[in-house]
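Quick one: this structure, given as structure tokens, is what I'll be asking you about.
All protein chains of the complex are present and in place, except for one that has been dropped.
On to chain A.
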Amino acid sequence: MAQMTMIQAITNAMATELKNDENVLLFGEDIGVNGGVFRATEGLQEEFGVDRVFDTPLAESGIVSLGLGLTLENYRPIVEIQFFGFLFEAMDGIAGQIARHRVRSGASKSTPIVIRAPFGGGVNTPELHADSLEGLMAQTPGLRVVIPSNPTDAKGLLISAIRSNDPVIFLEHMKLYRSFREDVPEEEYEVEIGKASVKQEGSDVTLIAYGAMVQESMKAAEELAKENISAEVIDLRTVSPVDYETLIESVKKTNRAVVIQEAQRQAGVAANVVSELSERAILHLEAPIKRVTAPDTVYPFTQAESVWLPNKDDIIERAKEVLDF
């Protein structure tokens, strides 16, 4: 075990796979000698060489499509998009091409590509850096969308993503990069993609969250406990596909649920979760499932983040509404 921040765990996962498989390549804007704008790829070019870890021209469409082309020679690209707000430049490359590559070849080709990108609010970034766009990816058949909330999951999920023969969108919340450390195993291990994690068991209400909202939910659960409300906190970890089995099992026990996301109400994946649980667990519900989300505006100007982003207080309020229903 070693104490690691989430970003160190991510670097560690990439180093592990660069070592394990010579077909793994890592590229993007400023990820080489610079080690990435967040130091996620620090030291990797030095260790593995410029043939394995390299910088690209500044063009997101070109970068992700370079990845697709490289799979024809059986490379396994880890592609970095500097900030996920720049997704729109690469939307055809990802949703129109990479997500469809296997099926459009009648499964005669595979697409072992990981697209890593930072996102998420609370760190005062300029425009189109922090937007939560996972909903767009989750609506795209052919992709898996992974969002870790802690260093241990980040390492295991990223190793699984790199080993997957299907494309994975791996979204890294900027606020979580260095906000805390935890013991992370130094050896290689996988965390299964598509499996949620019960962060805290509870019996009164299920709080379903992902990304930075997991920590907010944990804080909310702690405060609710002081009022003798027992909240079960579930970290989705993968937002496409969602692990409904784990969610349904929890709802059968608590009979109440709140789905929490940082994205706007019309975005994210919360609406999916609510509708699936409504279809599959309605008879176990004592109250409507409520959502904690950001308002349906453009991502806020920096100074408005604190009043716009959802937080633990919003979660507590919504949980109580569900309990008092």
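Simple rule for what comes next: contacts are C-beta pairs under 8 Å (C-beta built on N, C-alpha and C of every residue); 3 or more make two chains touch, one makes a residue touch a chain; residues count from 1.
As a working rule, contacts and distances are computed from a predicted model.
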item	value
Hidden chain of the complex, named as in its UniProt record, picked from "Na+/H+ antiporter subunit A", "Light-independent protochlorophyllide reductase subunit B", "NADH-quinone oxidoreductase subunit A" or "Pyruvate dehydrogenase E1 component subunit alpha"	"Pyruvate dehydrogenase E1 component subunit alpha"
Missing-partner contacts on chain A, residue numbers	51, 56-57, 59, 61-62, 65-73, 75, 92-93, 96-97, 102-108, 110, 141-142, 144, 164-166, 194, 240-245
